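So, subunit A:
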Amino acid sequence: MIRRFSLFYAFKTLFSRSGSGAFRHIRGAIIGAAISIIPLVVVLEISDGMMEGIVERYMEVSSFHMQVTLADSEAVEKETELLEKIHNIEGVTYTFPYTQGEGILYGEKGRTGITVRGIPDTLFKEDEGFSRFITVKEGEFDLSEPDSLIISSETAQRIKAGVGDEIKLLTAKVMPGRPMLLRPTRFKVKGIYSSGYQELDMLSAFITQEYGERLFKDDSSRMIGVKVASPHTGELFAIADEIRYLSDGIRVTTWDVLNDSLVASLNTTKKFLVFIMILIMGVASVNISSSMIMMVISKRQDIALLKSAGASDSDVSSIFVLTGLFIGICAAALGTAFGIAAAININEIIDFIGAVLHFDLFDADYYLEKIPVELNLYKLSGAAALAVLFAVVASWLPARRAGRINPVEIFRKH
Partner candidate 1 sequence: MMDILEIKNLYKSYKNGDEKLQIIKGLDFSLPKGKRMVITGESGCGKSTFLNMVGSLDQCDSGQIIVDGTDITQLDAQGLCQYRNHTIGFVFQFHYLLKELTALENVMIPAMVAGLSRKEASERAEELLESVKMTHRKDFYPSRLSGGERQRVAVARALVNNPVLLLADEPTGNLDQDNSRLVEKLLFQIVEERKTSLILVTHDPTIASHGDIKVKLEKGKFVTI
Partner candidate 2 sequence: MGKARHRWITFLSSRYLWGRERDSKNVTQILSALGLAAGVLTLITVISVMNGLQMGYISSILEIGSYHIRIDAQDVPSEFEDTVRKERGVKSCVRFADIQVLSQGSLSRMSPINVRCVDSDAATGDAGFMQHLKITSGSFNLKGENSVILGSELARYLRLKVGDSFVIMALSGETFNTLKPKNIDFKVTGIFKTGYYEYDRNLAIMSLESVPMLQSGPPDFKLGIKLNNLYRDKALVERLSTVTGAQAVSWRDYNKAFFGALRMEKYAMMFLICLIFVVIGVNIYNFMRRSVSEKIEDIAVLYSLGVQEKDVRRIFITEGAFVGIFGGVLGVALGLLISINLNAIFAIAGKVVSWPGQVFSRLFGDLFDFAGVQFQLFSPDYFYIQEVPVQVMFSEVMFAFFFAFFAALVSAYLAVKKLDVKNPASVLRCE
């Protein structure tokens, strides 16, 4: 379809040294298109980074990769056996029992509602995912003593407590047939942590498994947390199925279900942003169209000559489609390069703008402390491909018009 001569001519005319080269026409188009790609790339990388950052934190610290809930009394007895069986499943990296409950933390100077988790003290030491996102700010993540309590810096601020302080936790336990049991339990703050995301921090405090069982032990609150090697692939669900078959009476919930509202709202925001970025790219393509038209007009005589020498309509149009392709590739390369540069340095850029304006741009309280940027080549090449596609489509009509130029008309005017 595209003959060699089209390629030859397109190449020659684009890069020719003499003044009539076509490059100057399309230079503006390339720049405009490249500029329009930058925001898409930045938004893609950052939003992915932020989403992953936020969701990853929930996945590693709060919901874990999978939650196995033991529902009947028999299952409770089989817990240890179950733990081992799950641990032996291929792909499982860590499995542990934990308890969870709600309560009110009372410090000397303040109180706050809290979700408390009783976890084994080995979790912090042995699970890489957990320790990755738990940054100990003060004290230590030490649950060796039974009355240890680890709270977030958010919580510490609210109840105005520090490491070494004594805290009371009020919990309630409902036993069937018995009146509700309210108990305040004393704890000692051993460490203060931060996960980097305030909303997550607000929720959690950690206590020992022993105390957790004491406070929240009740059939529906017994849970096993599971961490797997590849939580983002189908393997996750395969493992979930395997666990379900291990015994009756257990319910397995994967992290995507546990965090579904979070993920969905983040996704909607992201899709919305991406939509607008693509709109910007569309607007830039108009520029490409008009540049192509300019180029066609300036090359009218050349086209007339080529046709009189035997070039067909499609030969001529393919010259311009190739030019469009060239524009797309250049714009994509430039745009993604700058976009990546901007995305990688986004934290520095934000800090810089903040310093210049004397203003904290994105307050760490509501967003991640640092935006993690992980270059996703898959998405990047998607953006680049889209840019090239836009360019080619934009040059389509001008190319067709070029193909239909009648050489006789051109010669007559001269």
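Everything that follows uses one rule, which is that contacts are C-beta pairs under 8 Å (C-beta built on N, C-alpha and C of every residue); 3 or more make two chains touch, one makes a residue touch a chain; residues count from 1.
For anyone wondering why these and not others, all candidates are chains of the complex that A comes from, given by their letters.
Since the model is a prediction, treat every value here as computed from it, not as a measurement.
Q: Thinking of the complex as a whole, which of 1 or 2 is in touch with subunit A?
A: 2
Q: Could you list, by residue number, the parts of subunit A that touch candidate 2 in their complex?
A: 28-29, 31-32, 35-36, 39, 43, 48, 52, 55, 101-104, 106-108, 111-115, 166, 168, 170-172, 174, 180, 182-184, 232-234, 256, 260-261, 263-265, 267-268, 273, 276-277, 279-280, 283-284, 286-287, 290-291, 294, 360-363, 365-367
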